[in-house]
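Let me begin by presenting the structure, written as structure tokens, before commenting on it.
Yeah, one chain of the complex is gone here, protein chain that is, but the others are all in their spots.
Chain lettering (A, B, C, D, E and F) follows the sequence in which the chains are written, and residue indices restart at 1 in each chain.
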Amino acid sequence: MVENSRPLDALNNARNKRVIIELKNGKQYLGKLTAFDIHINIVLEEAEEKENGELKRKLGVVFIRGDTIIMISPA
Amino acid sequence: MVENSRPLDALNNARNKRVIIELKNGKQYLGKLTAFDIHINIVLEEAEEKENGELKRKLGVVFIRGDTIIMISPA
Amino acid sequence: MVENSRPLDALNNARNKRVIIELKNGKQYLGKLTAFDIHINIVLEEAEEKENGELKRKLGVVFIRGDTIIMISPA
Amino acid sequence: MVENSRPLDALNNARNKRVIIELKNGKQYLGKLTAFDIHINIVLEEAEEKENGELKRKLGVVFIRGDTIIMISPA
Amino acid sequence: MVENSRPLDALNNARNKRVIIELKNGKQYLGKLTAFDIHINIVLEEAEEKENGELKRKLGVVFIRGDTIIMISPA
Amino acid sequence: MVENSRPLDALNNARNKRVIIELKNGKQYLGKLTAFDIHINIVLEEAEEKENGELKRKLGVVFIRGDTIIMISPA
Partner (left out) sequence: MVENSRPLDALNNARNKRVIIELKNGKQYLGKLTAFDIHINIVLEEAEEKENGELKRKLGVVFIRGDTIIMISPA
């Protein structure tokens, strides 16, 4: 990652790769990051919802509102 | 979904299709997505309110304020 | 509701009709929708406050601040 | 109230009249509405603070920050 | 207070006078109001912090962030 | 403090002096105020974190996000 890079560059690097997203409500979403914007609204494909590391359901495409997100990391 | 797509494109793809919406208060709304805006305010038709997966009531048209939404996914 | 409609169009369609509004504090307001704005600030006339489906009080005109609203639906 | 009226028109109609204001912390303020702005910051005169319908104290003039307000109604 | 006055006029009238400020965390600050801005950020001098009406500590000058404030009233 | 002063003037007067900052999570930070901005983001040097008046750890430089701050006062 180059000097003076911006946070959204890190999201761009993660595009089309699998990420884990931690939400403020304690749940996690895993999936392929296909879209994001400056509000950190996110679209995942092939998404799974987890709680305490346990798979709760498979969801396909999900749109996640940015203000519910704590962190995003490569899965 | 094409490269560099934006999150609102995913909502546009879901227009006139059934979606499930998770709210911050733990409830879910299911219905046909007929309108949305940049605040993620949403209008559903033929909407149902669920809690813990159980049907609570049928609502017809509902306007949902965007800041109460966690995620939106095809139903 | 026409293709590409916006969420505020749904509120405009509800103008002068009875609606139910769910608030983040768990209360409901019922009444005739007479005004709204882009913040989803709402004015109801002939309003009633309910909690758990039970009538708490009759209020006449009420101004409801938009950021306290979860959803709005025809009553 | 005329067609297409805006929510702030309802507050303007209440100016110099007694209103009740419900706050997010469960308290109520009653008093004469003398000023408001687009943030719904409010000034009441001859104000009383109530909790569960019971008078807690008399306050004279109070400035109430808009983001703490749930609803405003004629008293 | 004149017709059509704005809420910040009430704060201006309170400048250099003692006020009580209720915070969202249940504490109160009393002191002489010496500065405020449109965010309702406030500076008090000769300030005292109270909780449940009981003096907790004397603080001299305090800067209070506006978004923590519920209401401001002459002391 | 002169008439019509603004709240940020009070922070400017505190620059390079020791302050105590109360956070919304109940913790306090003490240290020398070296930088602030209009969001009330703050930088302290020689900072200490306290909880219930008890020293928890020494931190050197800390950047504190403005929206977590309740109040700032000379230490």
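Methods note: a contact is a pair of C-beta atoms (placed from the backbone, for glycine too) under 8 Å apart; a residue touches a chain by one contact, two chains touch by 3 or more.
Just so it is clear, the model here is predicted, and its values are computed rather than measured.
Enquirer: The chain left out touches which of the shown chains?
Expert: Across the whole assembly, the hidden chain touches A, F.
Enquirer: List every residue of subunit A that touches the chain not included in the displayed model.
Expert: These residues touch the chain not displayed: 1, 3-11, 14, 24, 40, 66-67, 69-74.
Enquirer: Residue-wise, where is subunit F in contact with the chain that is not depicted?
Expert: Counting over the whole complex, subunit F touches the hidden chain at residues 15-16, 23, 25, 29, 34-37, 41-43, 45, 47, 59-65, 67-68.
In the analysis below, only the chains that are shown with their structure count from here on.
Enquirer: Without subunit B in the mix, what are the joined groups of chains?
Expert: Taking subunit B away leaves these connected sets: A | C, D, E, F.
Enquirer: What shortest step count links subunit A and subunit E in the network of chain contacts?
Expert: Minimum number of steps from subunit A to subunit E: 4.
Enquirer: Using just the Cα atoms, superpose subunit B onto subunit E and tell me the rotation angle to the nearest 5°.
Expert: For the C-alpha superposition of subunit B onto subunit E, the angle is 155 degrees.
Enquirer: State, to the nearest whole Å, the distance from the C-alpha centre of subunit C to the C-alpha centre of subunit D.
Expert: Here the centre of subunit D sits 18 Å away from the centre of subunit C.
Enquirer: What is the distance, in whole Å, between the centres of subunit B and subunit D, each centre taken as the mean of its C-alpha atoms?
Expert: About 33 Å, centre to centre.
Enquirer: Mind pulling the residue numbers of subunit A that touch at least two other chains?
Expert: none
Enquirer: By the document's touch definition, which label belongs to this structure's chain graph: line, ring, star, complete, or other?
Expert: Shape of the chain contacts: a line, open at both ends.
Enquirer: According to the definition of touch, which chains form touching pairs?
Expert: A-B, B-C, C-D, D-E, E-F
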